[in-house]
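Take a look at the structure set out below.
One chain of protein is taken out of this complex; the other chains stay put.
Should a chain be cited, it is by its letter among A and B, assigned in written order, with residues numbered from 1 in that chain.
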Amino acid sequence: MSEALLRLENVTMQFGGVVAVDSLSLEVETGKIVALIGPNGAGKTTAFNCITGVYQPTNGLISFDDKLVVSGHPTGKMKRDYKGSNSEKYLDKEIIDPTPDEITRLGIARTFQNIRLWKSMSVFDNVLTAKHMRNRQNVFTATFRLDRAEEKRMRQETMELLEEQNLAQYKDDLAVSLPYGLQRRLEIARALATDPKLLLLDEPAAGMNPQETLELGEFIVEIQKKHNLTIFMIEHHMDLVMRFCDKIYVIDFGKLIAGGTPAEIKNNQRVIDAYLGVAEE
Amino acid sequence: MSLFQTWLPYLLAGISVGGQYALIAIGYTMVYGILRLINFAHGDVFMAAGLIMVYLSTALPLWIAIPLTLALTVALGFLIERAAYKPLRSAPRMSVMISAIGVSYLIQNCALYFTGGLAKVYPPIPWISDTVEVFGAITKRVTLITPILSLFLVVALVLFIKKTKVGIAMRAVARDFEASQLMGIKINSVISATFVIGSLLAGVGSLLYFSNYASVTPTSGGMPGLKCFVAAVFGGIGSIPGAVIGAFIIGICENVIKGLGWTTFSDAFTFALLIVILLVKPTGLFGEKSTDKV
Partner (left out) sequence: MTKTKEEKRDAIIAACCIGAFYVLILILEAVVPATHILFSILKKSAVYSLAAVSMNLLNGFTGLFSLGQAGFMLLGAYTYAILNMPTELKLGTSVYKYYECAIHFDMGFLPSLLLAGVIAAVFAALIGIPVLRLKSDYLAIATLGFAEIIRAVFQWEALGPVTNGANILSGFTDLNHIYIPFTKIAIPPTFFVMLLSGICIAIVLLLINSSFGRAFKAIRDDEIAAEAMGINLFKHKEMSFIISSFFAGISGALLAMYQFTVKAATFKTAMTYEILLIVVIGGIGSISGSCIGSFLFIACNEWWLRFLDESSNNIAGLNIFRSGFRKVVFSLIIMVIVLFFRKGLMGDKELTAKNVRQFIAGKKSEKKAKGGEKA
């Protein structure tokens, strides 16, 4: 059994009086493809935002690669208004509130539910810009072109990524001029450009037909192998999740209601009640 | 007693200027509440009102000149919105702000053209411009009238926004632009109404302000304009009572600083205050959701 790359412990996110994620604990094992599913508004994207540093969780711990990276407990007004559980558990822990770029630097990259490409840039520049984080140039050497080898390396790697994603032919086109499906692929390419260990995909198959979804699944498995990745995704397409994922977590109203292999989840009565029975039209 | 007497003139001047600022600040806060736009031209509308009054009063008796000035100021505000902001309704916010700066530039240059760059003497308005004595301090009557008139107008405005149909529409638009549009509120007329009210108050403010300062130059709108915007931010932008209180605080502080002999810094102080408030409490004093935004 391989160890966990990402571990969430009692992560709670409360906005005002609304508990969006309630004491969520889960593990994503190294080298696996794991899915997070649940009905609309269950708190999936919020959980992702907690992991990636967009939100500071109200309570709970997140560790990555055996290192504590995010930690929170209720403070100030929230102490009184806190509705989640385990309110006392982490009080003695120091609050760790990294910015999203610090998380990315650790090796967690993501895509967005509503595609967020840089709209004035070409396909090539979108990926190249994501390489900026691991750029060893400083502003001086970059401006005066003193480190041409580094620039060359970045451009080469960008080209390789584009070729791998079959996007090379579009490299000079504006990113937003691509068809929707290719924009999603470009977002994945851009995330890969940051050299992640863990890739978070937020509804990668949204808006795709069954055929495209299937291709996407195969493609995800392929990049997972090639880049030695661990993948954690939010997805609504059940066939994709059931077919390609090693493990599935189900949340409803912010709470984890089940976790297990696709076969286990399929037969879990709670899941069927809360989610599958409703979602499958 | 002597301390009181030394400071009374500054305090009086502060309250008076505060009242004038309040009337201008409302224009900023209402427009920002609805359009999310810093209307950089608002200070220049205020200046233009002063100049209109100067020119009208040479040809007409005051009882015609004053209402006509207010009417023309309102027309100017309305025209600016229709010509310079309405075409950019769907453009990025930066474009609208640049347009506002352009309008400000245009108004100032027009004023420069008409006045030839000279300071124009503001006509004295009988009774208002008379000097009176308060606790031994000599001042113009306008100093005393300003805060009272300002507060009266503010109360009237708040009632207007609370009770009338247009006022309710304004609040709805401020809360959610798109949803109000879908609900059949005529966005354009609501925005026009906002500019009309803002300009009217700026017109009244200019009557009071220039009666006190006695001359108008093409650039005399710039600094008061910016200060009033700061007042609006200070009070919590979008909130009318906030803008009024912010304006009084700024007016009083500014005059106290002048009284301390730091005149060079009376303008700089306002901006320092702005920066502090933006850093400590960006929503301003009353900028929370509970106050009714306009």
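In the analysis below, a contact is a pair of C-beta atoms (placed from the backbone, for glycine too) under 8 Å apart; a residue touches a chain by one contact, two chains touch by 3 or more.
Note that the structure is predicted; figures quoted are calculated from it, not measured.
Considering the full assembly, A:Q156 is the residue among A:T75, A:Q156 or A:Q169 that touches the omitted chain. Across A:S120, A:S177 or A:N267, the residue that sits in touch with the chain not pictured is A:S120. Across B:S16, B:S104 or B:N255, the single residue that touches the chain missing here is B:S104.
Think of the hidden chain as still there; on chain A it touches residues 52, 54, 99-102, 104-105, 109-110, 112, 116-121, 125, 128-135, 137, 139, 142-145, 151-152, 154-156, 190-191, 193-194.
Counting over the whole complex, chain B has residues 36-38, 83-84, 87-88, 91, 93-95, 97-99, 101-106, 108-110, 112-114, 116-117, 219, 222, 226, 229-230, 233, 264-265, 267-268, 270-272, 274-275, 278-279, 282 touching the chain that is not drawn.
As a convention for this text, only the chains that are shown with their structure count from here on.
Chain centres here are Cα averages; for chain A and chain B they lie 49 Å apart.
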